[in-house]
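Have a look at the structure below before the remarks.
Up next is chain A:
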Amino acid sequence: GQGAKDAGATKASGSIKIDGSSTVFPITEAVAEEFQKANPNVKVTVGVSGTGGGFKKFVAGDLDISNASRTIKDAEKTQATSNKVDYVEIPIAYDGISIVVNKANTWVDKLTVAELKKIWEPNSKVKTWKDIRPNWPAEPIKLYGPGTDSGTFEYFTEAIVGEAKKSRPDYNQSEDDNVLVTGVKGDKNSLGYFGFSYYEENAKELKLVPIETGNGKTVSPTMETIKDGSYKPLSRPLFIYVSKTSLQKPEVKSFVKYYVENAEELTKAVHYVPLKKEEYQAGLSKVN
Partner candidate 1 sequence: MGQGNWRIRKITDRFAKIAFLCATLFGIAFLGVLLYRIVADGAGWLNWDFFTNFSSRFPAKAGVAAALVGSIWIVLLTGPIAFFLGVGTALYLEEYTKKSWFTRLIQVNIHNLAGVPSIVYGILGLAVFVQGLMLGQAVLAGVFTMSLLVLPIIVVSSQEAIRSVPQHMRNASYALGASKWQTISRVVIPTALPNILTGVILALSRAIGETAPLVVVGALTFVAFVPASPMDPFTVLPIQIFNWTSRPQDDFRAIAAAGIIVLLVVLLTMNLLAVYLRNKYQKRY
Partner candidate 2 sequence: MSIIQMKNVDLYYDKHHALKNITGEINERSITALIGPSGCGKSTFLRTLNRMNDMIQGVHIEGEILVAEQNIYHADVNVENLRKNIGMVFQQPNPFPKSIYDNVAFGRRIHGMRDRKELDEVVEQSLKAAALWEEVKDILKKPAYGLSGGQQQRLCIARALAVNPQILLMDEPTSALDPISTAKIEELIGELRKQYTIVIVTHNMQQAARISDDTAFFLQGEIIEFDTTEKIFHTPSDQRTEDYIAGRFG
């Protein structure tokens, strides 16, 4: 199915303003597309000015919904309070972070969290593959990762290095995950991390690195391992923030309900990982 379940309030009209994270955008777009079809009189608009840019507008009361790839920060909360913007936070999906190497890389079978930390921590001594494990080649390692202001970067550093935004700086950064894919593909000694969906689309040309978590188990990111939480620690939740004032508007309310009810299916459709059913239920209850 293409996800167009009955959208309920077909009589709704008005407009719904959404803005924020580029990571969350594909999901919201999918929802908006379907909702719009069912409610032609509602004008849903979705912008992509980044989580930070979205929150800026959201806390000023300019938006109905803000897409976010992280939770709201204290300073943003303060602004929201002072502008009398009250909101609800609804998690809507997971984004797995996949570690990949070049297809021609024959030596890497898995990496432990400790090894990843050793590679990525500030002042890291790792210059060649050999510096990670002595039996790996003495070829220089080329690192690829997302730009420093993305949610992925923040989450990865927190999970691996132990503190958000702590990272060695001398890796190839790019804002665009497709560009990272190209980078890893083009470099035999590369190692990179980026959103799971980008790996999935390019699975044939990349080699996925399983992660050995604390208790000796090795996991690769898949829909299942991310969803059930076993792909730890590299999956992060995505959110939408809904203004409570806006929720009073019937069109917004029905949109949000529609969003949460259809999130599972539509999330999969755009290659993100859905939450568990009960998590969606929890979200839905915040709206009602």
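The rule is short, and it goes like this: a residue touches a chain if its C-beta (ideal position, glycine included) is under 8 Å from a C-beta of that chain, and two chains touch if they have at least 3 such contacts; residues count from 1.
As a selection rule, all candidates are chains of the complex that A comes from, given by their letters.
Keep in mind that what you see is a predicted model, and the values were worked out from it rather than measured.
Applying the touch definition to chain A and the options 1 or 2 in this complex singles out candidate 1.
Looking at the complex, you find that chain A touches candidate 1 at residues 2, 15, 17-19, 22, 25-26, 28-30, 32-33, 36, 43-49, 53, 57, 62, 176-178, 195, 197-198, 200-202, 266, 269-271.
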